[in-house]
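Structure first, commentary second.
With one protein chain withheld, the remaining protein chains of the complex are depicted in position.
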Amino acid sequence: MKRPSVLEDPKRELWLAWYATIVFYNIYTIVFFILTRTQPPGKPWYGPEAVVGWFDGRHDGLLIGFALIFALGGLSATSIALITYSIRRMSVSRAFAYSYLILYAVSAVPGFLFICVVMTVGAMRPDRSPATQQWLYDLGFLSFSGTMGVFLVGSLIWMLAILLDKNGVFPKWFGYLNLCNALTEVVVAPSWIFHRGAFAWNGVIAWWIDVVVFGAYTGVFIYLLRSLILREDFGTGPLPDRPPSGPARVAEVAAS
Amino acid sequence: MPTKTGLRLFVVWLILCSITLCYLLIDHVADVGGRTANTAVTMAAILVALVKVRIIMQEFMGVRSAPRVLGRITDGWVLIMAVALVGCFAVGKILA
Partner (left out) sequence: MTISETALPATGAGSTRRVPGQPDMWFFVLFETLLFTAYLGVYLFNRTQHPVLFLHAQAQLHLWIGAVNTIILLTSSWVIARCVEEARAGRFRSALVKAYLTAACGVAFMGFKVSEWVVEIHAGNTFTSNDFFSYYYFLTAIHFIHLLIGFVFLGVLVYQLRSPQRRSQIMVETCATYWHTLDYLWILIFALLYVVR
């Protein structure tokens, strides 16, 4: 079977969304970890003077990096859209897909937009009082780390859809991985209480271990979404297996 | 009428409970002469716990009668846990 050209390929929108997802997560990582250095998070025990120093040391990075996010943050919609699409492809009720879509659409605000706004405000006028800067610092980091309820419920919805699905869109172990991800959202909750230690917003348990789990989870679902697109037959029944590649594919093409 | 597997599971349960009661003994002995940090007690507690974990995996979870690759994976996991827990403790002791 000849592979269709890009203009005729019915999956082109899906691929566009998938590549946009990759671009988004790369931009996100570069902006947060390298340009603005807001991740790993600043220390919660910083006094007002230390916070002024924190903003000072990141002034240009914050403004440039978050400007990029404000411009391109909309790309985050593609991964949400693809996941919603994947849930639509499952045998479960569409209510799952719509709930997930609504929850995660909302989640972009605490998920990354809020901290971008707050930190940009902090960087914009370095002559603000130290107490105000500390207030912005706390607001930014707590909104980022502490508002996990949306992600928790969203993960559970996706998990339930996967476990109930009879079309085999995603493997069951990924359903369970959603439960792991949901539980890490719970683990972040103590960051509202502790200013230092493993449960603070930059703590080993509340941040470092969580980021490892989240990173693995994100990498896995990006790979599985690719697998979905490759397998997609635009039907409503069980999703077929991956089409053959490599030597098997060459043989198939030769035979047709 | 208890089956052969039923009897085996009961014996495993007895062994695990006995090991648990041994902890009470370790705990009592550890506090003789005052409550102090004791590496030997810590190591013993961790290793005994891992022995129990392995027994649960093999007998209760059915790894014993599963394909051998599962047995190797779960044994590997117990090893990882041992290294991680003992390692964290050891590194901490060195840095303290």
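Letters A and B mark the chains in the order given here, with residues in each chain numbered from 1 onward.
As a working rule, contacts are C-beta pairs under 8 Å (C-beta built on N, C-alpha and C of every residue); 3 or more make two chains touch, one makes a residue touch a chain.
Everything numeric here is computed off the predicted structure, so don't read it as measured data.
S.K.: Just to verify: which one of A:Pro130, A:Gly149 or A:Gly175 makes contact with the chain not shown?
M.R.: The one listed residue touching the chain not shown is A:Gly175.
S.K.: Since one chain has been left out of the picture, which residues of chain B touch it in the full complex?
M.R.: Listed in rising order, the touching residues are 3, 5-6, 9-10, 12-13, 16-17, 20-21, 23-24, 26-27, 30, 35-38, 41-42, 45-46, 48-50, 52-53, 56-57, 59-63, 65-68, 70, 73-74, 77, 80-81, 84-85, 87-89, 91-93, 95-96.
S.K.: By the contact criterion defined above, which parts of chain A meet the unshown chain? Give residue numbers in ascending order.
M.R.: 171-173, 175-177, 179-180, 183, 186-187, 190, 193-194, 197-199, 204-205, 209, 213
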